[in-house]
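Only one protein chain is missing from this complex, and each of the others stays in its spot.
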Amino acid sequence: MAGLISVVADGIAYGMLLFLFSIGLSVTLGLMRFINLAHGAFAMCGGYIAVILLNQMGVPFLLTLPLAFLVTGVIGSFAERAVIRHLYRMPELQQVLFSIGLAFAASALATIIFGPQQQPMLLPDWLTGRIDLFGLEITGYRLFLIGSGCVAAVGLIALFNYTLFGARIRASVDNRRTAEGIGINVGRLFSLTFGFGAALAGLGGALAVGFLGLDPTFPFKYLVIVLMVVAIGGPGSIAGSFIAAISLGVIDALFKYFVPEVGSFVIYALLVVMMVFFPKGIAGRTA
Amino acid sequence: MSAAIETSNLTVQFGNFSAVNNVSLSIQAGARHALIGPNGAGKTSLVHALTGSIAATSGTILVGGEDVTRMPQRLRVRHGLARTFQINQLFRGLSVLDNVTLAIFERESKTRAFWRSAAADRAVIAEAREHLAFVHLENFADRSVHSLPYGLQRLLEIAIALATRPRVLVLDEPAAGVPAAQSEAIFERIHALPRDLTLLFVEHDMGLVFRFAERITVLVAGQVLSEGTPAEISADPRVREVYLGRRGHHAAA
Partner (left out) sequence: MRLFERIGIGLPLFAAAIASYVLFPDYLALIANIFILAIFALSYDLLQGHAGVVSLGHAAFLGIGAYTSAILAAHGITEPVLGLLAALCMSGIVALCLTRIVVVGNDLTRLLVTLGVGFLFYEAANKARWLTGGADGMPDFEVGPVLGQFHFDFVGRTAFFYTLIVLAIVYLFLRRVTTSPFGLALRGIRENVKRMDAIGAPVARHLATTYTMSGAIAGIAGALLAQTNRFASLDMLGFERSAEVMMMATLGGSGSLSGVVLGAATFGYLKDALSALSPKYWHLGLGIVLMLSVFVLRNGIAGGLATGFAALKRSLGGKQ
């Protein structure tokens, strides 16, 4: 039983990370209808930033997180303004080709700069211990991840539903022309949103290094599962993404534990089945 | 003798909103029937429901006596119900001729044949040219769609629908987006359509409606307000009120 709880905790922690990776993509897809298969590259970027800061510059772990968040966000915003915004009106194939190219280039760049090996991450002592929670032992880092994920989810929901920024996003998702008509600077909103999404992915990537590891194949490893979270949760839906992410994380962990010979195969089979029967996702909104 | 197309208590609901509310229509074969109404009256929703682009929430639709209510659009086309769109839906990357030959190939179910040559089917190409000739586009056969002015594209839209050899043709604002001179030309061709073809057209331009329609149905807020000949409709005070307001400043169009 204790083993099962541990696996579920692992799954939830994984799900939290998936949520952080995917939420930016979900909003981008819902808002700009832009299919970005390279979104995982932002997560990878955040991971490498955290690694450099921690291992080579001696920055304390907790500080690497907001820094990874900010730097990735800036990179994302810049990319949106310079290149990405020209792709919105292009047909689907072009968007797909571009983002695949971006993913390959980012991955190659990471290999060239950092090498193909896994990056070590020295977590601070207070996170690596085992914690006794309600009679069950959970690794401190798992708890930290779960906690961070919940804080992020709550914060995002608050941001979306209770702030002007969130209201503007919701308006623009709903009807871009009308939003522009009432004076919302949609172009700048897109830049900010894209950057914010990238920042969240970067934060997720930084958090992931100590749990999932980091190497240049990162954008491809999680591509399918991140897209699944977005598609199943429904593009543009925070709650949907959260539920989908946690569910997929737990399912993946459970299957890897109980039927390790089958492993990731299950996730992909699940994807195919889900998309055949629920093409519009749980939230019911079309892309 | 059953009606060419009729609906019985047709309703189309989107959530709580009834775009089409209990509409019953009966259109006889060979009719020139216009559907008019203010913006948002539900005309386009009605057309979509009739042709199968969207599913009706309740009610029935019969084409030539056959119940097509549960059929998807492509099966309704097979039963002789064709439509044109308010905004051109053409095959932009294909030539003008190919737009029509494709419709004929589909009608004849010849599109299964991946081993035959399309260019070798002279009968189909000849028929396509006839349809193009009817809308005066025969000289544009090898041109690309986007090289055609918008008004001519509207005519191509009609040619494609005709190529499916329908018994009932629903035209959704055939002259929409076209300057006045060209809309004359479009309606002139509509007027020249054979009498065994039943026509239902949605139109805003009252001048065109009163000249070409033999019967008119007025739709307001998803429901039928009035139906009759052009003379009856223009004399109907309720219709004048809906279109012209209570004071009736403007003369009937």
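Just so it is clear, A and B label the chains in written order, and each chain counts residues from 1 on its own.
Please note the rule applied: a contact is a pair of C-beta atoms (placed from the backbone, for glycine too) under 8 Å apart; a residue touches a chain by one contact, two chains touch by 3 or more.
Only a predicted model underlies this, so the values are computations on that prediction, with no experimental measurement involved.
Residue B:A118 is the one among B:A29, B:L62, B:A118 or B:M206 that touches the chain not shown.
Touching the missing chain, out of A:L63, A:A105, A:L122 or A:A158, is residue A:A105.
Across A:M90, A:L122 or A:A167, the single residue that touches the chain missing here is A:M90.
Think of the hidden chain as still there; on chain B it touches residues 51, 53, 72-75, 77-78, 82-83, 85, 89-94, 98, 101-103, 105-107, 110-119, 121, 160-161, 163-164. Take chain A: the residues that touch the chain left off the picture are 29, 35, 83, 86-87, 90, 92-94, 96-98, 100-109, 111-112, 116, 220, 223-224, 227-228, 231, 235, 261-265, 268-269, 271-272, 275-276, 279-280, 286-287.
Everything below uses one rule, namely that only the chains that are shown with their structure count from here on.
Centroids built from CA atoms put chain B at 48 Å from chain A.
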